[in-house]
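Complex shown without one protein chain; remaining protein chains in place.
Each chain carries a letter (A, B, C and D) given by its place in the written order, and its residues are counted from 1.
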Amino acid sequence: MNKKRSLRFLAVIGVLSLVVAACGDSGAEFEAGELGAVTVEAGEAIQIRSLNAISGEVAFLGIPNERAIRMAVEDYGQIHGHDVEVGAGLDDLCSAEGGQQAAQTIVSDEQVVGVIGTSCSGAASGAMPIINDAGLAMISASNTSPSLTSDLEGTAGENYYEGYYRTAHNDLFQGQAAANFVFNNLGLTKVGLIHDGDPYTNGLTTAFENAFEELGGEIVIHTAVTVGQTDMVPVLTEVAAAGPELIFMPIFPAEATFIVQQAPGVSGLENVEWMGADGISVENFMNLPESEGMYFSGPDTRFAENTNEATDLNGAQFLEDYESEFGEAPSADFWGHAYDATTMLLMAIEEVAVVDGDTIHIDRAELREYLTGISGFNGLIGEISCDEYGDCGAAVISIFQHNNLADHQASKSNILYTYPES
Amino acid sequence: MSTEVAPEPVRSRRFKFNWVDGFLWFLRVAALIAIVVGVVGSIQQFADGEGPSAAAWRDLIVSSISTGSMYGLIALGYSMVYGVLGFINFAHGEVFMSGTMVGLISATMLFENGFWDSNPWISILVVLVVAMITSTLVAVAIERVAYRPLRGAPRLIPLITSIGVSFFVQYSFAGLFGVAIRNYPPAPSQLSGNVDILGIPIAGTRLLVIGVAVVSMIGLWYFVTQTKTGSAMRAVAEDKEIAGLMGIDVDKTIVTTFAVGGAMAGVAGLLWALLFRGVDFLTGFLPGIKAFTAAVLGGIGNMPGAMLGGVLLGLFEGVGPQLVLAGLGIPAVSQLKDAVAFAALVLVLIFRPTGLLGERLGSEDRV
Amino acid sequence: MSDRTPVLAFRDVNTHYGAVHILKDANIEIYAGEMVCLLGGNASGKTTTLKTILGYVPPTTGHVELDGENVNGWSTAQRVANGVTMVPENRRLFKRMTVRENLEIGAYLRHGEDLSEDYDRVFDLFPRVKERLAQKAGTLSGGEQQMVAMGRALMARPKVLLMDEPSMGLAPKLVAQNFEIIDRINKAGTTVFVVEQNANMALSIADRGYVLQTGRIVLDDTAEALMANPQMREAYLGDI
Amino acid sequence: MPLLEIRGLEKQFGGIKALGGVDFHIDEGEIVSVIGPNGAGKTSFFNVISGMFPPDDGTIVFDGDNVAGHLPNEITKRGIARTFQNVRLFPNLTVLENVMVGQHCRTKQGIWGTIFQTKAQREEEQMIEDNAKEVLSFFGTRLAGYRHDQPAFVLSYANRRRLEIARAMATEPRLILLDEPTAGMNPKETVELTELIGKLRSDRGLTVVIIEHDMKVVKNVSDRVVVLDHGVKIAEGDYDTVSTNEDVIEAYLGRPHGEAGDDEESEYE
Partner (left out) sequence: MSLDPLTRRWGLIGGAIMAFTGAIGMLVSFDERILISPILSLGYLTLLLAPAIAGHMAARGKVSVLEEPEHDVAQGAQKGLVAGLIAGVFAVVFMLAVNPFDLSEFFPNINDRMFDMMTFDFGLGLGSVVLIVASALAGAAGGAIYGLDDEPREGVFRSAIWVILFSLFELVVSDVIEVDAIVDLIYARGGGLHIWSAIIIGVLAWWLGVRYKGRRAELTQMAKDSEAGSRLRWSLIGVAALLVIVLPMLVGGIVNELLINVALFILMGLGLNIVVGLAGLLDLGYVAFFAVGAYGMAVLTSPLSPAFSPELNWWVALPVVMVLAAIAGVLVGTPVIRMRGDYLAIVTLGFGEIVRILILSDWLTPFLGGAQGITRIPGIPLGATSVSGTSPELFIYMTMLLVGVAAYISYRTQESRIGRAWAAMREDEDVAEAIGISTVQAKLLAFVTGAIIASFAGALFSAKVGTVFHNSFDVLVSIIILVVVIVGGMGSIRGVALGALILIGVLGGPKSQGLLGEFAEFKLLIYGAILVYMMLQRPEGLLPSVRRSRELHQEEAAQDAWLDKKGSFIEEPEASV
């Protein structure tokens, strides 16, 4: 536990000594910017943190993120002769208060330079005020809510804070992609939407609804299941009554499993097409016979050929490393985003660090500035450029049809559509 | 509580105006109006060719009844334990979950070596037996470890204990089996088709579920009312001390009660597997609460009441949102399914404070 | 009398409830065919005595004997099977069960035996009970319930019938009736042990009596002698 | 005008008529005993008067107002207090608290006074405590001194009966209903309590209705005796009249030993 706490300690004694201490602390030649700076002394490690949903129902999302972060740090190696330490993985509990509490832990250590997280958009809304106050930068691999960045047309989201970046795509983007695909490629005009009360799924269905109606389609029903619900016949009956041609349900495996298994027992759904999103393009759902034939939208995960320019690792190699280290394939699709986010942060640190002998100074404001300015960075997920609101997603959404029950990885290559259309 | 108002002072009930009664009356009337308006609205929609088709309504009702009969079987365990020990065994949902979870192992093994598809009936029987044995053992173990030392404690104590047991069992299973949801193999083809009953096609699995529930209920009824052990159980339920004086081994009878309740939960576990297939360590939680609700709805401590409560609750939550709320023009009604279930409970209890078949106790019992 | 084996005996029994010493060196002997009463006020240890006989309260020292056998460690059920049955205070029927079921439960431990003779004996004593067989016990009148309670106990064919406060809270007529029946049951050959506060009534039909005071047996004599005992008259018979 | 006048009181429980049209009255300052066989409806009678159950029919006029169907707490507030057949104290409250809580309906400090500790509230608390001690002193040394702070469950049986009466007295009633106050007491305690009941009237000015099986007590305390059987009044009058009434003997008292007829059937009805 190597933490610098002198400021806080002195606060107890009084304002006067606080001032003295602050003066004494910043006596070096290095001039810190308005957000302050982190000084890493010789032999010390550069501190970054991982903040993901690593327990509970959404752990399938957070755990591969955290693993990818650690792999990236390892692959990246030392920065100006200093190790990079991630510390124990923090848990955002996929909730605002969880994110806030974890953020508190992060900022209490003034040596921390940046954070990779959160897994859930709700957690980011709790964490960002604190992260921002402390002048840190946080890059998320899997937050997709538009409110955290912008509406892609230049208006900041309601929960946008400076210092927030993400490599994940904005929901508006995926909503548009899915809507285009359904309307143009499948030629369907009546869609039913099912979310599960999670901000992410609800955000995505809303984005789809807006985009689809814009295109001239009709949303015949927009309803929801609840997390933990098992009896889906009522909701399916409700959906069937509306007469959709396709049902888009960007929800998670548990509820989606119950839905596809019970759908055959509901009259009126016999000829309906099904479409899910990245939440269910995971192994245990795609192993279900009922999931065959479904469409899935999500980040384009054909990363095999993509190479992260900072570590020279390509997607295929990453998956190989991952499997050999953890004995399984990643349980969600944001590992590439997490890996790239980490390397971006490390690269930024390396670039803005002022080397002073064995000591380095990292100016927080400059770090943010650097991240905002990232353009044309080659990552596993493709070419990454950040906009002024922190959306850095390589922004390729692909839609595939699950046509191979035996090998769902093969199915994932059965891509019918990518967005933006090239 | 009187359910009638009699304004003239001579025929004096609780004639004095009391705002609690007034409020309850308001609730009753408001609920009735909402229900009537909602149902009329739905019928109107149906007549206009909107809303679910006739076939969809049929499927919904059948599915609700089958879910409800599963609730009923679990509710029996709540009701029996309540009858005998006078507290609500919150961990009963976990008893049910354990049967389903361990049954999954047998089902997966049978499926993997092909037996599941070649001998579906025997396979189902095997799973049933495994689930029943597991649930029974878990129920008995819980009684032995957690409840027996608490005989005679104020009733809040075992109730709280059961909440603790519930957490403990849930997360033990989470640790043992992992947190991921696992799926039973699909129902054998012989079952998954439709069966025509009086010309109405009904899904085979649902029919089987209802059938198994009915048979179990009849078996249980016979056991409780017609056998010596059954009458010992009823005697213990009424007065443990005197039952003991008559030579009945009270502890053994209580264990029997837990075992029988557990076995019924095990049967429900199989039904769950047939209906929903997906199982995880939280599987017992919501059905447990629903079954508890069903037991109270039917009049806790009363066995036919538990079964009736279960079926009704299944109907309320399955059909209710579509029938009533959709008619009121509320969007995304099935999202409110659980709220409807609990609201139905509140309403039923406002109309009948002891539940549907709950006994109104005579003066001797009360004072 | 000491040459015979008592049906029921306490040998230097001490009992504790937590740290509280309840029965103190209690010695009781009841012989076949006798009617013995145990008198004592509230808090004297009467209920504890009954609980000790039935095995609910284990003696800390000393032991209880049934037919000369030390029964410490026997379960209640074993004791009941060996002929100890109690008619509880306040009747305590299974009110939601029928009269017949109540009687059947009385004979719970007599597996597979033919009960018709016992039914006849009960119906003989209480013809009223026969008419009410199919009725829920809770719907009977107080007097009828008392009959069923006694019938239920008799169904176990007890060697010793324990009566817990048969006069408590009952109408005078019912008290008289109860003691009448107890007397008749005793005359018909069943040993009876009555625990009573109403000393007058109990002594009027008993052969012998024990007097219990704060856990200690202070008097032990024939009924006549106890009736005549001046201390007794003052403390328990209401002569002041 | 009688303090309490009851006409045509009816109450059914699940098809069984507990009270079948009882008429009853009691004047201020009277002590009336209600006797009858077990299950005759005596306790139901108390329960209906005290509002525990609303009557199916009939009027209960107390001090000029019909209170039938009022809630128990309202009836208590009007001045009818009661005790219970099987002693129902608040076992985990202290003796003093048991009595203090009895004054609830005579006091009025609410949540604001309590939170802000107003002067009125503090004075009232003091008054409650003083009153409670005063009521307990009615029982001499039985419930005094160190007993005040003992939880009720440690009391002896007789003391619990006394405390229950004290709690009823603390509600400052005009009419007190005592349900088998001497049940389970030894002769000495019974005599003592009998005197106490007399004092309730003489010292406290209370009107008393008492359910009792002990005929000695009935004889000693009551001005008038009412006999119930099967929910109906079968006799009424002073002790001597009632105790020689054939119906009463038949239904309740029974014939002294030896006088019983040879007719077995009738004996066991």
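Keep in mind that, in the parts below, a residue touches a chain if its C-beta (ideal position, glycine included) is under 8 Å from a C-beta of that chain, and two chains touch if they have at least 3 such contacts.
Being a predicted model, the structure only gives us computed values, none of them experimental.
Enquirer: One chain is left out of this view; which of A:Pro64, A:Gly122, A:Gly135 or A:Gly192 touches it in the full complex?
Expert: Looking across A:Pro64, A:Gly122, A:Gly135 or A:Gly192, the contact with the absent chain belongs to A:Gly122.
Enquirer: Just name the one of D:Ala18, D:Ala40, D:Val135 or D:Ala168 that touches the chain not displayed here.
Expert: That would be D:Ala168, which touches the missing chain.
Enquirer: Pick from B:Ala55, B:Val129 or B:Ala153: which residue touches the chain that isn't shown?
Expert: Final answer for the missing-chain contact: B:Ala153.
Enquirer: One chain is left out of this view; which of D:Leu71, D:Ala144, D:Val191 or D:Met215 touches it in the full complex?
Expert: D:Leu71
Enquirer: By the contact definition given up top, give the residues of chain A that touch the hidden chain.
Expert: Spelled out for chain A, the touching residues are 1-6, 8-9, 11-12, 55, 88, 91, 93, 95-98, 100-102, 104-105, 107-108, 122, 125-126, 129-130, 133, 147, 158-159, 195, 197-199, 201-203, 222-224, 226-227.
Enquirer: Determine and list the chain B residues touching the chain excluded from the picture.
Expert: 1, 18, 20, 23-24, 27, 82, 85-88, 105, 108, 145-146, 149-161, 163-172, 174-178, 239-241, 244, 250, 289, 292-293, 296, 300-301, 330-332, 335-336, 338-339, 341-343, 345-346, 349-350, 353-354, 358, 361, 365-367
Enquirer: For chain D, enumerate the residues touching the unshown chain of the complex.
Expert: Considering the whole complex, chain D reaches the absent chain at 50-52, 71-74, 76-77, 81-82, 84, 86-93, 97, 100-102, 104-107, 109-111, 114-115, 117, 121, 124-125, 128, 151, 153-157, 167-168, 171, 184.
In this text, only the chains that are shown with their structure count from here on.
Enquirer: For the chains other than chain B, what are the connected groups under the touch definition?
Expert: A | C, D
Enquirer: Any idea which chain sits dead centre by C-alpha averages?
Expert: Chain nearest the centroid of all protein C-alpha atoms: B.
Enquirer: How many Å are there between the centre of chain A and the centre of chain B, using C-alpha atoms for each centre?
Expert: Spacing between the chain centres: roughly 41 Å.
Enquirer: Based only on mean CA positions, could you tell me how far chain B sits from chain D in angstrom?
Expert: Their C-alpha centroids are separated by 44 Å.
Enquirer: Which residues does chain A have that touch at least 2 chains other than itself?
Expert: Correct list: empty.
Enquirer: Where in chain B do residues touch at least two different other chains?
Expert: If we look for residues of chain B contacting two or more partner chains, we find 362.
Enquirer: Inside the complex, what are the residues of chain D that reach chain C?
Expert: 16, 35-40, 85, 156-158, 180, 183-188, 190-191, 213, 215-216, 251-254, 257, 264-265, 267-269
Enquirer: Could you list, by residue number, the parts of chain B that touch chain A in their complex?
Expert: 50-53, 55-60, 63-64, 67, 179-181, 183, 186, 203, 206, 275-278, 280, 282-283, 285-287, 317-319, 321-322, 326, 331-335, 337-338
Enquirer: Could you please specify the touching residues of chain A with respect to chain B in the complex?
Expert: The touching residues are 57, 59-60, 197, 221-226, 228-231, 233-235, 237-238, 240-241, 253-254, 257-258, 261-262, 265-268, 284, 288-289.
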